[in-house]
Structures are given as structure tokens and as C-alpha cells.
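All protein chains but one are shown at their positions in the complex.
Moving on, here comes subunit A:
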């Protein structure tokens, strides 16, 4: 028999309650916090272009046929007629190379020796040198822009190489260049041998990269030569290597640098076009011949490089494969 007064039942209620409550408190705790996913790492710059197998035989360009057609009267059915029909020449250029192809920030217009060549071609087609749409290209995108039909011509320190001739038909060269070094004043570097294992910087996908690697140097590649100069100003690379024409423009912007060293390589700049448009190539060669003959090509080079390159590069004489 049970006594009517008994602490057992209230105690059982409590014990059950406490057990359940403790369980709820432990399980319902703020434990369910998933680790938040961090932002995905920024994509890294593309790997440097692999140098293709050696290929040394550089083809010469195509000879102009007959006299140049008068501006505004392009032969029917020709590539030039299609450009005239469109109303503007689309040219792939650079806007960051002082003296060669750069944007004059005071006027907002593109200027430089390469830009002069574009205006000369536009003038020959339209009679108006300003009928141009400029498309700024990264060094590495020059050939691709032609392949993808984004531009009619590339005038952007485009060096003739046999490797590029697989996809690009070049005009006759309009300017010679030699690859040298840009170094800080007082760095003591006069030749590549003085680098002593320190890094030299050049642009991604350029011919200079191959030359530097063949010399066994420590090379860093960036999207453009100006990016390399920023790195050199910050002391992260010891020197910048590129064509003397380009380096002269950089030295002109930073008086604390100078162009030094022997010619590591020589190059010739030409207008890049599509191989399936030989009529345009012959036409542009005709335009360049006229510019050589009337001295306007040499005058343009003198205007941009006097006092900055010694000697001012003379337009090389044309050679054709016919």
C-alpha cells in the first residue's frame, strides 16, 4: 500500500523534464553553422605561350600590282572596296606605347609612328586619314584579332616572324628595330650578362621572350611592356627588355631609366593582314612604297624619334617574293 503523501511522482515529473530540457538545450544549440564558402580565387594569368618548333625561313611580302588606285575609287570586288563600303578602316593598335602607338591623354586621340601608318592607309582608301576605327589589342591578341576578323590590319610593333606567317600575311617592313634593355639609372647593368640571375621582364607572347629565355635569363612576362616598367619602378624586376623603339618611348616617360646593351635580336615591323586577302597586302605595300618615295614615312619617324633614338630608324627598303 502506498502512502498518500509521496514525493516520488513530482520528482519523476521533474527528472523527466530536466532530462528532456537538457537534451533540447544541447541539441538545439547553435551548432549548425556551416563554414561559409570563401570567394573563389581570382583566375591567374594564362601560362606563357610555348615557343613553337624552330622555323627560320621568313617569307618576303607580295609586290604591289600596277599603280595605286585613286582614293575613293577602289577596284570593284576587292577587300579595299569592302572597307570603303563600310566607311572606315578597322585597325588593331596599341594605346600604351609612347611614341609608337599611344593615347594622347590631353586630346584623347591615338598618336605615334604606328598610328601615322594607319592614317596613311586610311587616306589611300578614303582620301581622309581620319576614317579609322581603332581597336586596342594586347600584344598576345594581335594574330588572333586578324583570325577572328575583328580588324582589317594590325599596326602594332608587329614583328615579322616565320611562326606568325602561318596565320598572318605581313606587308613589307616599314621600320627596323633591335631588342635591348631598359634599366634604372645607376643600376650598373650595361649588358644582359650584368643581370646576374636577376629577373628581366617582357610582354607575354612576344618574340623577345624567346630570345631572353634562349640566353638563359630569369624572365617574367606581363600583359604589356608598360606593366613591366611599373614592376621595375617598384624594384621587383631588374630590367625590361623589348625593342629599342618601344624602350625609347618608356625612357622618355621616366627620366630615371635608360636604354642599354647590344642588340640581342633584330626585328622588322610590318603591317599584319589576313592571308586570304592578298589584294589588301599588295595595296598596303603600294601605299608604303609611296610613303617611302615622298619621304612621309621617314618624316614620321624623325618626328617621333629624333633625340630619343640615335640613329632615327630609317624605313628599310622593300623586298618582295612576288
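Structural remarks
As a working rule, contacts are C-beta pairs under 8 Å (C-beta built on N, C-alpha and C of every residue); 3 or more make two chains touch, one makes a residue touch a chain; residues count from 1.
We take it that contacts and distances are computed from a predicted model.
For the chain that does not appear here, its UniProt entry gives the protein name "Secreted protein", which is one of "B(O/a)3-type cytochrome-c oxidase subunit 1", "histidine kinase", "Spermidine/putrescine ABC transporter permease" or "Secreted protein". Among A:173, A:224, A:261 or A:286, only A:224 touches the chain that is left out of the view.
For the options A:67, A:87, A:188 or A:216, the residue in contact with the chain missing from this view is A:87.
Across the interface with the omitted chain, subunit A contributes residues 2-11, 13-14, 16-18, 20-22, 24-25, 28, 30, 32-34, 36-39, 42, 87-88, 90, 95-98, 102-108, 110, 131-136, 148, 150, 223-224, 226-227, 229-230, 250, 253-254.
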